[in-house]
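Entry: chain A
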Amino acid sequence: MILLTWYLILSGVLFTIGAVGVLIRRNAIVIFMCIELMLNAVNLAFVTFARQLNSMDGQIFVFFIMTVAAAEAAVGLAIIIAIYRNKATVNVDNINLMKW
Partner candidate 1 sequence: MSLPILTIVTFLPLAGAIWLLFINGEKQEKIKRIALVIAIGDFILSLPLFFKFRLDTSEFQFVEKVSWIKEFGISYYVGIDGISLFLFLLTSFLTLICILASWNIKDRIKEYMIAMLVLETGMLGVFVSLDLFLFYVFWELMLIPMYLIIGVWGGPRRIYATIKFFIYTMAGSVLMLVAIIVIYFMNQKATGEYTFDLLKIYNLDIPMGAQFWLFLAFFFAFAIKVPMFPFHTWLPDAHVEAPTAGSVILAGVLLKMGTYGFVRFSLPMFPYASHQFVPLIAWLAIAGIIYGALVAMVQEDLKKLVAYSSVSHLGFVMLGIFVFNIQGMEGGILQMINHGLSTGALFLLVGMIYERRHTRMIADFGGLTKKMPIFAIFFMIITLSSIGLPGLNGFVGEFLVLVGVFKSNVVYAVLAATGVVLSACYMLWMFQRVMFNKLTNPENKKLKDIDKREWALLLPITILVFWIGIYPKPLISRMDASVNHLLNQVDEKYKVTLNRLKIEKKEVEYAVKEEKSAEHTIEVD
Partner candidate 2 sequence: MPYFFGCSYLDLIGYVLLFPLAGTVINGFLGKKLNKAIVGIVGCTAIGLSFIVSFFVFIDLLKLAPEHRVFEKDYFTWIGSGAFEAIAGLQVDPLSVIMILVVSGVGFLIHVYSVGYMHDDDGFYRYFTYLNLFTFSMLLLVLANNFLLMFIGWEGVGLCSYLLIGFWFEKKSASDAGMKAFIVNRVGDFGFILAIMLIFVTFNTIDFTDVFHAAPEHLQTGSFIATMITLLLFVGAVGKSAQIPLYTWLPDAMEGPTPVSALIHAATMVTAGVYMVVRCNVLYTLSPFSLTVVAVIGGATALFAATIGLAQNDIKRVLAYSTVSQIGYMFLACGVGAYITGIFHLVTHAFFKALLFLGSGSVIHGLGGEQDMRKMGGLKKYMPTTHTTFLIGTLAIAGIPPFAGFFSKDEILLDAFTKGSLLLWGLGAFAALLTAFYMFRLLFMTFYGKSNMTKHVEEHVHESPMSILIPLLVLALLSILGGFIGFPTASAINSFLAPVIGGGHHSMADGGNLHHVSNSLMFSMMGISTGIAIVGILLAYLMYIKQPDLPAKIVGKFKLIYKIIYNKYYVDEIYDATIVKPTVKTSFILWKIVDVKIIDGFVNAVARIVELKSEVLKLFQTGYVRNYALSILLGGVIIIVCSLVLL
């Protein structure tokens, strides 16, 4: 079971890398990819738990997360395209019309 713990730690590391990536990157698409990274980390955790608990629920959950990820990818990329059309940039630091 110690091994499984390491899986979880790996998932945590991935999650963190993803989260940090979201914070430090400025390209909207890359940020989005970092979010995907986070989701992958979650998936890993789910699968690990499923394995550990001898239950399938975690795997099913991962299945749904993937579905959601796909949906989000579609919408998210569409949004990015839409904004690129209007502003010709995907740098999120330049997309700050609204503040305060």
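By our rule, contacts are C-beta pairs under 8 Å (C-beta built on N, C-alpha and C of every residue); 3 or more make two chains touch, one makes a residue touch a chain; residues count from 1.
As a selection rule, all candidates are chains of the complex that A comes from, given by their letters.
Values in this document were obtained by computation on a predicted structure and should not be read as measured data.
Engineer: Only one of 1 or 2 touches chain A in this complex; which?
Structural biologist: Candidate touching the shown chain: 2.
Engineer: Would you pull the chain A residues touching candidate 2 in the complex into a rising list?
Structural biologist: Answer in residue numbers: 19, 22-26, 31, 92-93, 95-100.
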